[in-house]
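Apart from one protein chain that is not included, each protein chain of the complex appears where it belongs.
After this line comes chain A, so read on.
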Amino acid sequence: MVKFTADELRRIMDYKHNIRNMSVIAHVDHGKSTLTDSLVAAAGIIAQEVAGDVRMTDTRADEAERGITIKSTGISLYYEMTDASLKSFKGERNGNEYLINLIDSPGHVDFSSEVTAALRITDGALVVVDCVEGVCVQTETVLRQALGERIRPVLTVNKMDRCFLELQVDGEEAYQTFQRVIENANVIMATYEDPLLGDVQVYPEKGTVAFSAGLHGWAFTLTNFAKMYASKFGVDESKMMERLWGENYFDPATKKWTSKNTGSPTCKRGFVQFCYEPIKQIISTCMNDQKDKLWPMLQKLGVTMKSDEKDLMGKPLMKRVMQTWLPASTALLEMMIFHLPSPSTAQKYRVENLYEGPLDDMYANAIRNCDPEGPLMLYVSKMIPASDKGRFFAFGRVFSGKVSTGLKVRIMGPNFVPGEKKDLYVKSVQRTVIWMGKKQETVEDVPCGNTVALVGLDQFITKNATLTNEKEVDAHPIRAMKFSVSPVVRVAVQCKVASDLPKLVEGLKRLAKSDPMVVCTIEESGEHIIAGAGELHLEICLKDLQEDFMGGAEIVKSDPVVSFRETVLEKSCRTVMSKSPNKHNRLYMEARPLEEGLAEAIDDGRIGPRDDPKARSKILSEEFGWDKDLAKKIWCFGPETTGPNMVVDMCKGVQYLNEIKDSVVAGFQWASKEGAVCEENMRGICFEVCDVVLHADAIHRGGGQVIPTARRVIYASQLTAKPRLMEPVYLVEIQAPEQALGGIYSVLNMKRGHVFEEMQRPGTPLYNIKAYLPVVESFGFSGTLRAQTSGQAFPQCVFDHWEMMSSDPLEPGTQAATIVADVRKRKGLKEQITPLSEFEDKL
C-alpha cells in the first residue's frame, strides 16, 4: 500500500497523461475481486493518517458472505514506473508517477447496471477470464457493453494456478487452452470494428494479454519474460516477445527457432519452453519442498527471499516465491499503463459517444482535449449512499474543466431538453470529495480526467445527470446510459407497523435513487412494489431498504410476483359489437394476434408511433406481410402509446369516423393497459375496427359515449379471440462438469424449463448449457440447482422473451386459470373473469 496525503494525491491528478481510469469486468466468479485485492495490496493509496488500518477493500458483510461483488467499488492505485520500463512507451507522459483509478464491478447479471455505470466513467477495461471456464455469457455481455462505450480492453487469463495445481496439464495443452480463450474473446471484439478506437483485439505478443493467478497474487505478461531472455539471446525485446507466442518453436538441442514443430522430442513451443515450463518447475519444486534445488534457481532468476520467508513450506512458500518473482501488480499495472488510454487520449474518440450536442461546439472540444481550463463537463453515473443516513454522494467523472467546492453548477437531468427548463437545476457544490481507501478526503477542486464525489447535490440528481458551469446555458448534456437488463421480478412490500408508511415511502425513494435498476411502483390495490432484475438483486434491495434506508423499521414482503401479459391465440370468432351508454352508437371490432416478431419489433423500436408512416408501412408490408394500405391505417399503439398492441381502421365509408378516433384511442390505451382477463398489460394484439354506427348529432357521440364503449368492445373482442396469458421467460446459462448434467436436467424438467443447447467446451470437461426457464419457476432455482449438483452448477438468468402459455385461462382448472385467479385475488378483483356478455351487446 502507498501512504499518501490528500495534497499529494491531488497533485498527481493534474497530470492528465498519467491517469488511467479503468474497470475490471468479467463473468461471475472468474476472480475479479481477488485480482483487484492483490493489486490494491501492492499499490492501493491510503491516507497517511490511517496507515495502521490495514483493511483496504472494506466489503459489505453480505458480499463477503456470498462471495460475490454486489456494488462496484472504486479504488485509486499509485504506481511509479522505472525509466527502463518506460523507454519503449511512446505516448505522452509527465514523469514516472501514475494514478490508476480502478473500479471493481460485479459479475452477476443481476447487477449489470453497476457495470454500465462503471464503464461510463472509465476509459479502459481489464477483462478477466477464467483459463478453464473460458469466455462465458457475462464476459460476452460486458465486453459488448464496454466496446459500445468505446472502452479499450486488455485481457488477463486468470486462475493460472488451476492449470498447475488442479489440472496439471502439460505445456502444449495449456497453451492451446489459453489460445482458445484469447481467440474467443477476440471474436467478440472483432465484431466491433471501430476506426477511431482502432484494433481492439488483444495479443499476448503485443503485451495486451496477461496471465494471472489472482488467488496467489502473481501474474506475468510476455513482456516480463521477453526482458529476461532478450539479453540472453541477444535479440530485441519486441522480437523476443513475438517468439514467445504463436507458431514459434525452440529446440534447446539445436538452439534454433523454427516456425514448425520439428518433431524432435526436445523441440517445444516458445511459450511452453520459456514461460510455462519454468513456472511449472518452480511451483513443483516449492510444492515438493525441494529447497536445496529451489534457492539456486531463484538466484538465477534474481529473486531474493527474506530469511523468515525461507522457512515457509509447501503452498505458502510457493505463493511467496511466485509473488516475489512475478508480482501481479507489476505485470498488470504496467500492462494497463502501457496499453490502456489516458483520459486525454480516450476522450478524443469517446466524445462522439458521450456528447449529445454538436461535435464542434466548445463543450465537445473541451471534452475532446480533456481541457482543464475549459467549461466544466461532468457526468454523474451513480449515487452512492453516504454514511449519514439518507444522503448520497453524486459519483462521476470530470470530462473537462474543474469542479470545485462551492462552485455553482447547472444540473441537467436525464429528461433535460436544451433550451427548456425541464429537469434543470442550478445549485452549489457543497464539497468535492475523493476517496483514499475508505476514507473520504475533501479537496479544493478536481480537474478533468478524474473521478469525483460531490456532496450537496443529491436532492437534485435522481439517478444520473450532467453538470456544467452555471453560465454555460447552451451546453448539451452527456448522453444517458442504457441498461441491458430489465426488472421483471417483483415483490410487494408493506411495513409491519402501519404508521411506518412514511418511512417506507421515503426508503423506497432512496432505494430508487441508489440503484438505477430498481423500480419502485404502486399497484392498483395500493401495495408498494419493488421490481428488480432477479431474485438476488431483489434480495439485496430489500436488505438495503430495511437496514439503510428505513432505519431498521420492519417490513413484510410478499412472495415474488411475476407480471404477465395478455394476448390472443386466434382471430375473434365473430365481429363483436358494443353499444354506447345511450345506445345510439355502436362499435364493431375484431381482435387478432399480431404477426410473429412484430411485438418484438415494436419493443425494439423498429416500428413505433414516431415512425414516418411510409417507412413503417414498408417494414410492415415487406417483413410482416401487411397490406400496404392497411399499414397506413394504424390508429395507435398501446399501452402508453408505444406498447406492442395496435388499433387498425378497417372501416369503409363511415361518416364522422375521424371524430371518434381520439375517443377510441383513449379507450384502447385504457383497455390495453388492463386486459379483460386479469388486468395485466396486453401484448401482441391487433384490434380491427370493422364498422361503426354513430348518432347524427355530435353531442351524442362525444367522448363520454365512445370511450367506455371502445373499452368494452376491445374487451369483448379479446375474449372472443381465445385469450391467452404470456409469461416472462429467462435465458439460463449454466456451466457444469459432465457428472452434474443429470442433476441440471432433472431440476430444469421439474421447473418447466427446457434445454435448447448443450455444448462441451473444447479442451475442458465442462459443458455449457443454455435453457429457457419461466421466470415464475425461477424462484429458488439456483438454490435447488446447487443442491442437486452438489454445488457444481451455477446458473445465470437473464430475461429473454414472453412466451404464450398454452392452457386456456377461461377454462377452470387449467394452469393459466389458476394464475389468473391468483392475480385477480392479489389485485382485489372479483374472482371470476367478467363474462363476455358484460362487454358485448346484441342488436
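Rule of thumb we're sticking to: a contact is a pair of C-beta atoms (placed from the backbone, for glycine too) under 8 Å apart; a residue touches a chain by one contact, two chains touch by 3 or more; residues count from 1.
To be clear about the criterion, contacts and distances are computed from a predicted model.
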{"item": "Identity of the absent chain, which is to be given by its UniProt protein name, from \"Insulin-induced gene protein\", \"Septin\", \"Ribosome production factor 1\" or \"2-(3-amino-3-carboxypropyl)histidine synthase subunit 2\"", "value": "\"2-(3-amino-3-carboxypropyl)histidine synthase subunit 2\""}
{"item": "Per the touch definition above, residue among A:197, A:693, A:755 or A:836 touching the missing chain", "value": "A:693"}
{"item": "Sole contact to the chain not displayed, among A:192, A:624, A:670 or A:772", "value": "A:670"}
{"item": "Full-complex contact with the absent chain, from A:460, A:624 or A:794", "value": "A:460"}
{"item": "Of A:287, A:505 or A:542, the one touching the omitted chain in the full complex", "value": "A:505"}
{"item": "Identified contact with the non-displayed chain, of A:373, A:659 or A:738", "value": "A:659"}
{"item": "Touch criterion as defined above, residue of A:527, A:548, A:603 or A:758 at the omitted chain", "value": "A:527"}
{"item": "Touching residues on chain A - with respect to the absent chain", "value": "413, 415, 421-423, 425, 459-460, 462-463, 498-499, 501-502, 505, 508-509, 512-513, 519-528, 531, 580-584, 609-610, 612-613, 634-637, 641-642, 658-663, 666, 670, 674, 693, 695-696, 702-705, 707-708, 828, 842-843"}
